[in-house]
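Of the protein chains in this complex, one is absent; all others appear in place.
Order as written gives the chain letters A, B and C; numbering starts at 1 within each chain.
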């Protein structure tokens, strides 16, 4: 079954069944809600950001395997990174999902994210994979722009095919 | 050309080019406006009714040949008749235009109206032929029901395919 | 009874293969497939007599007008309406409901009034009322569902009261499949002087429905769910109610006379059909009615009950699979929502799709109900006249396969 190759790889199922960084933070710098109106995926991202560094991240939400796994992997990829680095990772990931040509392999330290590459072949699921990342982006942009007061919740933005 | 047989018979063209009872009455019992929203035909009917009798009738309006001829013939057919008789004539005419089966010929004194029988074959034009008659009906019903004060104008009703 | 083999030949799409497997289309509650006769009616219109209607004297326009208006007569006959002027063509059921919300409700719903509805309403029969209620300072009041997922009449009798201005309710839930006791509810509402809107989007395609028995003042549905083309819905309304309503959309064809400083409006039904209508698809919708009437709605309903009974029995044999709503096929239609423990419906839908089986997954535009059920979504299989027991068998096999791929993780 090609599905097992493309979508339901072992890494993904592992993250789906045992998602990392689940829960919520006591006193987050920002709290961002993301929702995919088309399939009902919802998640809340808690970010603890200080000195331009992502100190901690926690995820609460219900989603499909792709969504849950993507959020879980993302949390591992960005935890401890600088905002700048997080931006780079977000861009790399979005490029892998969205670019027309086949992008070069992910750098070694992000190798795990490769497991999600097959999602590209399933247009509807790309949104599932992207939801956590777009939600993250909104959170760190909100902080950077200074628009977001400490502890504030950013309300659902809507996810589109972009 | 079958059109000339069905629609543009000599009687019709005569009434079109020289419509009878054109103009308006000084002090009508009732004034009724009729309009066909689909093609823009408009007419105003002035009725002088007394003792249940149509003493006089005048027509003002712009319409196509069928509409103009129908109004003109109608005015001749009902002038001087009792309201009851006018009702009978209206019914006979509507039946000729609308009944599925071919109705028997018109009585001798209404023979002229036969010229409009061919209009039946042109569904869009039936409305043109009926507009004056429906407008008349509204006028005499308005008076009979006592709803209409002397000299009042009845505003456009809209003509549909019924 | 239905000759399903013969019916299947009328639906060209059923010849399609997906990943080498025959298409199994169980997403009928979202939209149905179309028989050749409907497709042909549309093609014939475009190839033979396409023209704008109502205001034309030329041959094509006369023919198009005649065909368009004869679809209206077919609708009248199909739903047992008294007059053709009660049939208003819209884009879809959603627009039909919005028409009532804009034209009727904005005249009648006042601060403090109550709009009563079920918690199982589709967003299309929910959001317009939520917006209206907020705008007007009116209140949305929810009926209760019993354990089978049917509106509870005892509690309804307490909820529907003198403040009720509108009762709006779906005749069949598009999530639970349950048939709601619409006639009884309408009677309660009318006793209180309220107006009743019935959302027939899921019921009319599958059940015999008669406006003279339903007890509603308004009835809304979409043709794309009943073998017809996309782009056509209907609002039926009682003539006396429609007559009293101001226009909603305005423009060409809905007017009687226009001056620079005043306007008079056309009579029903055209007063509510502004601009060039969806002529081709209204004509195609007439062909859909002809097709359904030839089958007979009683037969359609019985056949779907048979399929549903079969499917419920089969699904009950799968471990960790929960079906929502009553199991009594006399109280439900042929759509079944379910969830499998540990598997997100989205994943289920995808895996079935690989085997050529189309089901719908997600919130089905019923998020309030999803929240009540405490799920983010369900999987939903919905049947129509061309579906078979063999197709249900294929689905059951694929569901078992999915359980293997994604594994039910006991410890989660």
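One rule holds in what follows: contacts are C-beta pairs under 8 Å (C-beta built on N, C-alpha and C of every residue); 3 or more make two chains touch, one makes a residue touch a chain.
Every value quoted in this text rests on a predicted model; they were computed, and no experiment measured them.
Considering the whole complex, the residue from C:85, C:165, C:206 or C:224 that touches the absent chain is C:224. Of C:61, C:203, C:378 or C:403, it is C:61 that touches the chain left out of the display.
From the set C:6, C:158 or C:260, the residue in touch with the chain omitted from the display is C:260, counting the whole complex. Checked against the full complex, the candidates C:110, C:131, C:313 or C:341 give a single residue touching the omitted chain, namely C:131.
Within the set C:47, C:319 or C:390, the residue that contacts the chain not displayed is C:47. By the touch definition given at the top, subunit C reaches the unshown chain through residues 12-13, 16, 18, 23, 25, 27, 30-31, 33-34, 38-39, 42-43, 46-52, 55-61, 91-95, 97-98, 102, 119, 122-128, 130-131, 140, 142, 222, 224, 229-233, 247, 249-255, 257-263, 274-281, 346, 349-350, 352-353, 356-362, 365, 367-368, 371.
The omitted chain makes contact with subunit B at the following residues, 1-4, 7-8, 13, 16-17, 38-42, 62-68, 122, 124-125, 128.
Within subunit A, the residues in touch with the undisplayed chain are 35, 37-39, 42, 122-125, 155-158, 160-161.
Rule of thumb we're sticking to: only the chains that are shown with their structure count from here on.
Of all the chains, the one whose CA centre sits at the greatest distance from that of subunit C is B. Here the chain pair with the top count of touching C-beta pairs is A-C. Taking each chain's centre as the average of its CA atoms, subunit A and subunit C sit 37 Å apart. Distance between subunit A and subunit B, defined via averaged C-alpha coordinates, is recorded as 75 Å. Along subunit A, no residue makes contact with two or more other chains. Of all residues in subunit C, none touches two or more other chains.
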